[in-house]
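Yeah, one chain of the complex is gone here, protein chain that is, but the others are all in their spots.
For chain A:
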Amino acid sequence: MRTGRNLTALAAVGLLALTGCGDGGTATGGSGPGGIKPPRIDKLAALGAGEGQVNVVAWAGYVEDGSTDPKVDWVTDFEKQTGCQVNVKVAGTSDEMVTLMKTGEYDVVSASGDASLRLIYGGDVAPVNTDLISNYKDVFDGLKLKQWNSVDGVAYGVPHGRGANLLMYRTDVVKPAPTSWGAVFDANSPYKGKITAYDSPIYLADAALYLMKHQPELGIKNPYALDDKQFAAAVDLLKKQNEQIGEYWSDYTKEVQAFKAGNSVLGTTWQVIANLATADKAPVEAILPEEGATGWSDTWMVSAKAKHPNCAYRWMDHIISPKANAAVAEWFGEAPSNKLSCAETADKNHCATYHAEDESYFEKVWYWNTPVQQCLDGRTDVKCKDYAAWTQAWTTIKG
């Protein structure tokens, strides 16, 4: 079993060396993870005339032209004003987005942090000339030039919105109210069989975040940069947790229903799920535990092979404009990225509910990032586990 995994790791290392990411793997120069550089791609120098259309890869709910719900439409006006017809392809997962962008048929993508680095280092997206995006100046500083949307201080996209992965519990069952992630990692939990967790390899980061605070001797500095020992500790923690789990959730309707019925009483959630469950009169509460949490932040990125770059830039500018950004944030259930959006939301409490302006809240949030072999926390003396290793481990954890 061990040899098998070592062989896989070895093969992966060998392949990485063979393909020589960027300019010679771990050579000095870039300040990206482990010092590697993304391929050199020039950003758009000046905005020209629109090409008449733009091909978009997006999460469901990000590009609404009124066909889902006539009241939800921030595309039609854009098309009228710019003459750029918007063709949208909805992707179900981050990996689907990466695959679609590799075809070169799409101009822009709403990538989450677990996909963006792969797109940047794969040479699939180009740096973004933020001077050409008039709304960029109003984006919250906490979202600009971060590890998942920039390399070497070069912006690779426009921040779209963000949210934290919270801890939700049934107030009528879980007493006393939890304040720590320890509630879902307790080996003797009284709620055995009714605990739920997010069904994705990226959930390993939640365990790492917990260990970062409760087992400091492991020396975890970033839950997305785990060496062999730290990784093994996180996997062990999740294997023990598996005995307490009733089910893992990946689509939010499933979790809303499980919390309503009481099949799940404790586990990870998103704010939008807590809202839906409360609207259905389920007695639930969602908190940001004392350890902080993992979270996500999406970035609009432009393809390196974009056939319609001018319309793509106009789209990126439009989607983070106060009105459109507010509309998406409310429809999707997230914190908007534009400071001025909060004044444009229909529900005036929206920004407060999602802590949009609360930088101290989001300082406790570790946004999803792509785990790569070059440790994201800057260590160069060890190799970190990459996303493929995370995926295989996740299979083992579920058993």
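The definition used in the following text is that contacts are C-beta pairs under 8 Å (C-beta built on N, C-alpha and C of every residue); 3 or more make two chains touch, one makes a residue touch a chain; residues count from 1.
One rule holds in what follows: contacts and distances are computed from a predicted model.
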| item | value |
| --- | --- |
| Chain not displayed: protein name in its UniProt record ("Hydroxyacid dehydrogenase", "Molybdopterin synthase sulfur carrier subunit", "ABC transporter permease" or "Sigma-70 family RNA polymerase sigma factor") | "ABC transporter permease" |
| Omitted-chain contact residue, chosen from A:81, A:99, A:134 or A:171 | A:99 |
| Among A:247, A:285 or A:377, residue touching the chain not depicted | A:247 |
| Touching residue (missing chain; options A:129, A:180 or A:391) | A:391 |
| Residue among A:142, A:201 or A:223 that touches the chain left out of view | A:201 |
| Missing-partner contacts on chain A, residue numbers | 1, 3-5, 7-8, 11-12, 15-16, 19, 21, 92-93, 95-96, 98-99, 102, 118, 121-123, 193, 200-201, 242, 245-248, 250, 254, 257-258, 261-263, 372-373, 386-389, 391-392, 394-396, 398-399 |
